[in-house]
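With one protein chain removed, the remaining protein chains of the complex are shown where they sit.
Chain lettering (A and B) follows the sequence in which the chains are written, and residue indices restart at 1 in each chain.
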Amino acid sequence: MLPPIFGVLFDGIAYGMLLFVLSVGLSVTLGLMNFVNLAHCAFAMVGGYVTVTLVNTYNWPFIATLPVAFIVTALISVVFERVFYRRLYRASDLDQVLLTIGLAFVSVAVAAYFFGTLQQPIPTPAFLRGSQQVLGLGLGNYRIFLIVTALIVTVLVVAGLEYTRFGAMVRAAVDNQRMASGLGINVDATFAITFAIGSGLAGLGGALAIEIVGLDPSFSFTYLVYVLIVVAVGGLGSIAGSFIAAMLIGISDIAGKYYFPELGAFLIYLVMIAVLLWKPSGLFGKR
Amino acid sequence: MADVPLTPRAYLQAQSRWTPVEIAFWLATLLPFWLLPDYLSLASQVAITALFALSLDILLGYAGVVSLGHAAFFGIGAYTAGLFSKFVWGAPLPGLLVAAIVSAASGFVVSLIVARFRHFTLIMLTLGIGLLMQEIANRAHWLTGGSDGLQGISINKVLGAFNFDLYGYTAYGYSLAVLFILFLCARRIVHSPFGLALRGIRENWTRMPAIGAPSRAHVRMAFTIAAAMAGIAGALLTQTTQSAALESISFGRSADVLVMLVLGGAGRLYGGLIGAAIFMVARDQFSGIAPQYWYFWIGLLLIGVVMFLPNGILGGLSALAARWRKS
Partner (left out) sequence: MEKVVTATPEIALSTRGLSKQFGSLAVTQDVTIDLPKGVRYALIGPNGAGKTTLINLITGMLKPDGGSILLGADDVTSLEPQQRVTRGLARTFQINTLFPSLNPLEAVTLAVAERRREAGEFWTSLSSHAESIEEAYGILARLKLGEVCYQPTRQLPYGRQRLLEIALALATRPKVLLLDEPAAGVPQEESGDIFEAVANLSNDLTLLFIEHDMHVVFRFASHIIVLVGGAIFTQGSPAEISADPRVREVYLGTRQHG
């Protein structure tokens, strides 16, 4: 028999995994272009609505919608990248903040227009409901599924960055942009593709998040804060940093809500401020 | 451009001279008393919000410091004024003073942290601190009333003579007077050597140390001044509405003030005032529509301003005026 703390830990890890999938794309694009993208969670929301629509309207199986959520979000994001983001790579942080807050505002309204402001019904299939009894702990099936999926994503992302030619270009560009473009790497195209993949992952995260945190138009902002905190704590452009930060924030948030419900979101804000004061560029930041 | 070459001093003096447009602007702020007596409460809200935007202009428009948590100081001022009236003294002016001192002190403490950073870290820290303050105000129910708002505020007559009336004569007169006085202060600050240093920080953070400038000390000072002004704006809201709510310290308010300032044009003192007026009046006119659709238009506006009108309305107007003068 394990004490309930392990259950809290398990939930925290599952939540952390979700945060990692949601935030890893933002971390890489921020590291690559220093672009402050506050519309990242708007892309995550797109993925969520793709899945909801496919399951509820077209009766697709939930699992089959996940790759579609990824692809549709990636495609939409690349359009935005070409039309809006690209023009502001050299602009001030303020302009980037304003543009992307603007996009996030618009996304909220568009989602409300098409889907209403209510929480979406949860499209998870029966076999992902319920839980497994392990050493006296009830581990939710969906959370197990979430952890496995997130681990697969992590492996794919890390392998993609470590072992492919494209990954090497991304790493070179994150490391030293001046040198990378000197070596003939097309930083612009590299960024567009990375942006698409990163947003696609956010879309996947948005789809996976429905069961855990729900989906309504305010998603663009509610989870933005979590994602930004993960990125800030982990350090821009660091996959390992994002992973560890996501775990840290996921576990602190769940544990905080379980043991100190009166504190609310206090704990994670404090964690972030403390980490930034201790290491201004995050736990694994390079700058 | 003048035809006769100016001496350097005369040139700098001319930069800070009052223009007829400015004088006309301030005279126009008196018009609502006669022309729009039914809208004086709204006018008072506009003046308060304009003061808040002006405070952000010093930080963002002049020093180039992006803050996503400026409402923290507005809220601190609002709650301080409310608590002061409830537990100490209901006189408005001492309330403003205490709110200014408390928010300036909080601003100074926060500046010790944030003045060391730029870019993403700075944005995250201001956002985080803003959210933290909001959460504190929400959780400290015993002190702030949490989401119910602070109850039991009662404010005495302004200067012992003017009661806060139902029509908002006193509210608007009081808010406008405070706004004007603080505007004069802000105007003085931006035309001082310190104001020039802030512009230097905005224009080139890397160069400043190379000319021997202690940029961080300057940013701390700017942050403290801006926090004090924001706190006074918050206190005005509490006093004129006799209430203080969580909304005054929320992220939404931080985002709104940023939108107003950028819409009007940052770094020109009047941008925030004009942006606040347009924003508040528009919101009043469209108060029937659901908030998410209101933010749809704000979002479009932001995208439009960033893409097509980088210096806001005033920037656009002055560019037009320059072109017109040339031709």
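The rule we apply is simple: a residue touches a chain if its C-beta (ideal position, glycine included) is under 8 Å from a C-beta of that chain, and two chains touch if they have at least 3 such contacts.
Source: prediction; values computed, not measured.
When you scan B:Leu40, B:Ala78, B:Leu131 or B:Ile225 for touch with the missing chain, the hit is B:Ile225. Residues 1, 6, 8-9, 11-13, 15-16, 188-189, 191-197, 199-200, 203-204, 206-215, 217-218, 221, 225 are the ones on subunit B that touch the missing chain.
We take it that only the chains that are shown with their structure count from here on.
Here the CA centre of subunit A is 34 Å from the CA centre of subunit B. Across the complex, subunit A is touched by residues 60, 64, 66, 68, 113, 116-117, 119-121, 123-125, 127-129, 131-132, 135-136, 138-139, 255, 258-259, 262, 290, 292-293, 295-296, 298-303, 305-307, 310 of subunit B. On the side of subunit A, the complex with subunit B involves touching residues 30, 34, 36, 84, 87-88, 91-95, 97-99, 101-110, 112-113, 117, 217, 225, 228-229, 232, 236, 262-266, 269-270, 272-273, 276-277, 280-281.
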